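Of the protein chains in this complex, one is absent; all others appear in place.
Right, chain A next:
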């Protein structure tokens, strides 16, 4: 770039959208932020955010979650970012940009990334109160506000990608939604008639009304000037309280026009293959505002990213070009998979179609094949599983017949093409243009072993997420290929995963550990004694399925006693000096004064240390093993039950005081917390389970940090899953909204049983949700949409658990044989362990630790070795 000697050259970026942000990252990667002054003019009131994921705002994402701008990045690279200050004029002669605030910036290089604006057809009253567009976070906030206060019906003008998203959002806001599309089918750009029909069927089934082949002629307004309906081209009128225009976008090229840059006939700033404007070598245009050298304006983010990279490379005087891009997309619209890739409409000469269509099931799959068998493109509606692989094969002859790729499972032999069949230069992540070779390299050369690591290393999978599944398969395949024996076995005794063992136990009704080990253990482990990893894991599987597989539901019965972790075996938590803590269940944290007094008296009589736990209950510490039955006899007598503080099981369901007392509460959160705690108490699971119920959005019970958290809404309950406190905190994800009591419980039943079925040992719901292929979407498909058809079974497994629950402490204190185990010494049942001692602190007791080390020095001939500590 030409710069005055001595002065730092300046790059001014106009527009801080998705593409603008990527451009800044590309500048930084090339070291240009160090050698240039970089100024960014951002029109919106917030820096760049993920517009592609805009609609997820309605499923619980906050504007902060959507942000794509790491302020630390901006600061470290010395980027001057002016938020809420758009560029108003450009003086190309003087190479100056003037912003609305009046600031003037001189540039050496100017980059326009101003994106698009939503096209609003010029119909009468298009600007009336109640008319909206769908492009920015501010648009969403306005739509939400209006839908909540003033609208019961809404109409979306436009049945394309954005229109369907907008209609879904309206539906989510509780508004009856209509879609009006001028073309004869939905998503006219992406799908053909067959695909449109499959889509229509499913969308109407969801309760959305679709009007295709009609145009909007006029917006009808009431006396107050607000929308009351719209007139359609077929003469009919549709009553509606609000209208969202989603009829396509137009490049924002006004600024460029005003300063004399060349624009296309139908808009878009004309650029060359380097993304440089054809009229001025000092000015670039990238993203949705640019008319690329192939004569197209791209309305997708992936080509925009490529343009951003091209412009940055050109500024760095590297070679790069953008000559056009693939328009492949995979979307989940209103829960329906829709994908199109390559030459989807079969425009190539002589090409042939392979079509599978089942409109009853809302399925439509079409592949476009060239004369020589080359896969040219395709459309998938209703099931886009194969998208990742098919897209990557586009342009080549797939190794199996195309028919077999679209046939449904069960019809003939459906072929699952593994990603290992793909060539190295196949693009796996089109958003970020990452090829298979790069992903393999991340594993083999950069030592990435997990999908999150690979994402970080290659950027693949970080935008729309549609490629994450294939990414996961590739990582595993690559690890396996590079000799890293990915032994997914549970432990040295079993080569199966926990999930596989669960399936075996359930399907074959195997109800003892020994039987499982002898039949399914690894060769060397069969008929052995197992180990400390698989015993509790299998013990937990047997316990969760006990009533169904015909095992005892009592964890100390027979063989089960020997499988339990030692805390479970004593139904209490072992402390550092060999004493135990006792935690009675206090459902929902609600306790009567009498209950408190009983606990107080017991703690006083046995000299226990008491503390309120982080789980809204009371822990009593310092019980000797032989005191446990005596303490529990009194607790059970007073109506208390085991709190399972020791088990990988349901811990607590915390509550806030809710509607009954709190001025903000909208539902009875305490009652719901108690109901949930009583329903799931005693449920053994891969790891502990925690829950909470808040009475309103203020969230005093911290439900969003729980494995399953519930927040009251005016219409019912929102269910969040996969939250975690602990070492790696994770905010829970919204699974479903506005559920009735019965719907909530049914969904939690399914969710928990699906987790118990498929999680690894000691895997909290948070890590499970991050790990399983498809993540939250997959879980939602399975438990909400019943995509695997297993919900009935999940519910019945839970019903079995609930029906057979019994308090294990009550069972234990009534069983003399079990009680005989609660002694310090088998040969001296009345003698307490002398190493367990206590000293006073703050009016209570604490373990006498020196006593432990005194105990460490017995006669030398006996103890041959001991740790140096």
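Rule of thumb we're sticking to: a residue touches a chain if its C-beta (ideal position, glycine included) is under 8 Å from a C-beta of that chain, and two chains touch if they have at least 3 such contacts; residues count from 1.
Quick note on the criterion: contacts and distances are computed from a predicted model.
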Options "Xanthine dehydrogenase molybdenum-binding subunit", "NAD(P)-dependent oxidoreductase", "Nitrite reductase" or "Cellulose synthase catalytic subunit [UDP-forming]": UniProt name of the undisplayed chain: "Nitrite reductase"
Touch criterion as defined above, residue of A:176, A:565, A:590 or A:800 at the omitted chain: A:565
Selected residue (touches chain absent from view) among A:346, A:419 or A:530: A:530
Those residues of chain A which, in the complete complex, touch the missing chain: 492-493, 514, 524-525, 527-532, 535-536, 558-559, 561-563, 565-567, 569-570, 574, 576-578, 820-821, 824-828, 831, 833-836, 849, 852-853, 855-856, 858-859, 862-869
